[in-house]
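Every protein chain except one is present and positioned as in the full complex.
To keep things simple, chains are lettered A and B as they appear, and every chain counts its residues starting from 1.
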Amino acid sequence: MTAILLEGMQILLVAFLAPLFAGLLRALRAILQNRRPAGCWQNYRDLYRLFHKESLQAEGTSWLFRFAPYGIFGAFCLAAGIIPILATGLPLAPAADVIALVGLFALARVFQVLAAMDTGTPFATLGAHREMLIAGLAEPALLAALFTASLLSRSTSLSVIVAHLEQLRFALHPSMVFAAAAFFMVLLAENARIPVDNPATHLELTMIHEAMLLEYSGRHLALMEWGAQIKLVLYVAIGIALFLPWGIVPAAEIAALPLTLLALPLKFAAAALILALVETLLAKLRLFRAPEFMATAFLLGVIGLLSFFMLGA
Amino acid sequence: MISCLPLDLATGALLLWLGLGLSGLLLGGWPTLACRLVFPLSSMVALLLTTAGFTALTATPDHLQLRGPLPALPWSFQIDPLSGFFLILLGLLACAVALFATGYFRSLPGPALRRLMLQYHVFLLGMGLVLLAANAFTFLVAWESMALASYFLVVTEHEKADSQRAGFLYLLIAHLGALAILLGFVILAGATISQGGPFSAMLHAPLNAFWAATAFLLTFFGFSAKAGLLPLHIWLPDAHPAAPAPVSALMSGAMLQIAFYGMLRVDFLFLGKLAMWWGPFVLMVGLATALFGVLFAAVQTDMKRLLAYSSIENMGLIMVAFGLALIFRAHGLNALAALALAAALYHALNHAFFKGLLFLGSGSVLHGAGSVAMDRLGGMIRQMPQTAFFMLLGTLAIAGLPPLNGFASEWLLLQAFLLSPALPQSTLSAVLPLAASGVVLAVALAAYAMVKFYGIAFLGQARGTRHAHEAGRWERSAMALLSVACIFLGLFPGVLLNLLHPVLQEMLGQGFAIQQGLWLTPVSAQRASYSPVIFFLGMATALGLSFLLIWSFFGRPLRRVPAWACGFPIRTPAMQDSPMGFAQPLLRIFAPLYQAERQANDAGRWRVRIGEPVYRGIYQPLNRIVFWLSAQVLRLQQGRITLYLLYSFLTLLILLALWR
Partner (left out) sequence: MTITAQGLTWGIPLLRLLAALLLLLTFAMLAQRRLLTLIHLLAWQGMVLAAGTALVALLTGQSELWFSAALTLTLKAILIPTVLHRLLRRLQVRGDVEAVLNIPLTLLAGIALVIFAFFLAAPITALTGTVTRGMVGIALAAVLLAFLMMITRRKAISQVVGFLAIDNGLFFAATSATLGMPMVVELGVALDALIGFVILGIFFFQMRETFDSMDLQHLEQIREE
């Protein structure tokens, strides 16, 4: 019973705190770039405003256009139930392992891309094929990083991986260091962060993610934006689960929950700081340098796999 | 006599198919009647065959011998779980395809329909016979009749030069392949082949390493010519689009898998003892094929050609799983081999369904919109909403997205890869996870290609064809059937894996762990688990809840407005991505592979032509060598009788000298 409650709590926490995390990231970035931040809560205000606006549907679009925001949001909510964020061994966790989780993200992406193509506008289709390209090149790197973790813990279930890595305490695994680097690069690429895409851009020709949302408005746009924020939190949560798992306890040990609730915000804040730093220090790459970026991520993942076999850890 | 049932049922079904083909010949004068009668009956017969396949999974293997053309060459048939599984695949696909054909061919003129019905059923018969054949003679006759019938089907539109070229290339490579298979069988069976030696004589043939390797390579070459593996895939992208849609569906969905059946039977049952390098070899060929297929699928501009390249990719994936099974088997890790082989068989079945569905759907588009050239299509989702829905399911399935079936088999394959540390050979176990990353790349790019396929043809603004009509009732029911199959196989993978148990038992002596209910746990729940049903329900609940909540709080009717498109005043269909434009990033990144050339056509538009590197790199040099050799042979031909007599005389002398 507590497990089910925890599960519900985790999904709701992720869904409702995701805008805060994204807001924090924005604020930190503004501070680092010597701008005055709009405050951590700006994303909530944005979402509120969008939800209360009228939604428009472009002429000539089909049901896919309307379905996609809900489909994407639903997919991310399910993912929020599968990743061990508060605790391992949640009831939904065995329904999908890391590979299925990657599949779930891919499903959400395909719906987004199809919805963009549904509008039949030039920039949306431009964004669509770029998104598929980046994702197509990022996926091998992502799985190479995840394979390293699952080879180490002899399981592809995130819950089991977390439990196993926690047991190892602070043992240093070179392979995991590489996997972490690869994962971080994929995180940047998949969440339309700076070296690959610019979340704050308003120049159509350079956009990837934003270009696909151009025809959305009102509640549909709100859902899309919210979904993207949840996705970022989920990626950070996977990163934490794989590379900083300490503090995530089995669902049965309810007593340790306060500790988790204390450690988690710290970890997320640290992640936000790192992301903000990286986005401040790096410049956006040309689109055709992005494959090199992904190739480097893939390479790191591969070195991770190889050093697992070469060094035995 | 109960044990005799599956084989009787199967041979009976095949005879009925032959009968239907012949009756089609008679009824050709009344096209509508013939269509309405023959194809639905053919569909029922296919169900009969499926039943035979299902019963064969559990029944004991069974034999049947009939008198052949020569006393020493009998027709010989058998049915065992392996052929049972492929009979199920063939039967289910043929069932849906025949339903589709009922509607699809109704407008064909009488004589053409007559020919088509005969060839179509002979093709089905040939495929069925290959699966039932129990000696080399029967197998090769069936194999050739399958090849010939499909050749005639490919050149259905024989007045077109493209069809003729496609057909010729297909015939050439099919015969090269058949020759290699024959030679392989000769090695395997030795002296018994001339007496119509049964396959049982080949079981675990006692061959030394060299001859075993030769037999393996010859049969692998022969079967991969049919399966469209690199570099023998060259016929496939031409032949599949040239055939009518139902035939393309059968060729891609069933015939390629029958080549895989041949490999399975020869490598696991006849050769028995596997050499260490066969598995890595097959895996490399498979991975190269998969990557090649998907990269070329992504740059095609014709729907059916794109699907044909995608078939190459999927055969590559099946070969990767097969190679992995060979590796595990060679190291004696039968349980792991069972996992990899289950992934291969599962993907074969999945591919039959979703590729069949997609080929049928593109047939509907051809009939409805008059073209399958993607630069003339667009926005079909509005004119053909139901076809578009089924095609969406097929697209999601083939793109390897959960909870549909393509994902389930790819998931199994990756699980098998992750067990590689169990191998005693450390280099191999380190390289395998890298190969798994290659598989992931192929699957991710397959999503790219399939999103292009669907997005360009069915979404956006219409590019050329503005008027299209929805597919007929027969066509839609066939597509619905295959969609349901895709969903079922996606949601209940455990059911299929339990069915596969006897097949794996037969081939490896070890089955797959029995799956519980809705869960898929290939090794243990601790190791990995996946429950598509819970996955699907969870997503549906989240989706429904969010929709209801948002609708009740913020729901306002939508207003339809012209697309904003960043405020550009003009918005024409040409401003969307063209099929080539969608693939432009790939064209640029993999430029050396594609050898693309840009040409301006008469209308002043740029066209991109893609070169086929294998054709240029292997076939054209080979062609030149053959011509050069034949020119050398020409020197012998002087036209003087005495010289020819001299040749004969010299040959005689040499032979006599050797004889001594």
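Going forward, a residue touches a chain if its C-beta (ideal position, glycine included) is under 8 Å from a C-beta of that chain, and two chains touch if they have at least 3 such contacts.
Note that this is a predicted model, so its numbers are computed, not measured.
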Query: Of A:V177, A:I254 or A:L282, which sits in contact with the chain we cannot see?
result: A:V177
Candidate in contact with the missing chain, chosen from B:L140, B:V431 or B:V484: B:V431
Message: Considering the complete complex, identify which of A:I31, A:L262, A:L277 or A:L311 is in touch with the unshown chain.
response: A:L311
Field: Where the missing chain touches chain A, by residue
entry: 171-175, 177-178, 181, 291-292, 295-296, 299-300, 302-303, 306-307, 309-313
Message: Counting contacts across the full complex, list the positions on chain B that touch the omitted chain.
response: 426-427, 430-431, 434
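As a convention for this text, only the chains that are shown with their structure count from here on.
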- line: chain A and chain B have mean C-alpha positions lying a whole-number Å distance apart equal to 36
Message: Under the stated contact criterion, what part of chain A meets chain B in this complex?
response: 51-52, 54-62, 64, 66, 70-71, 73-75, 77-78, 81, 92, 94-97, 99-100, 103-104, 106-107, 110, 113-114, 117-123, 125-126, 128-130, 132-133, 135-137, 139-140, 143-144, 147, 150-151, 154-157, 160, 204, 214-215, 218-219, 223, 287-288, 291, 298, 301-302, 305-306, 309-310
- prompt: Residues of chain B touching chain A in their complex?
  reply: 378-379, 381-382, 385, 388, 392, 396, 399-402, 407, 411, 414-415, 418, 421, 426, 429-430, 433-434, 436-438, 440-441, 443-445, 447-448, 451-452, 454-456, 459-461, 519, 525-531, 534-535, 538-544, 546-547, 550, 553-554, 556, 558-566, 568, 571, 573, 575-577, 581-586, 588-589
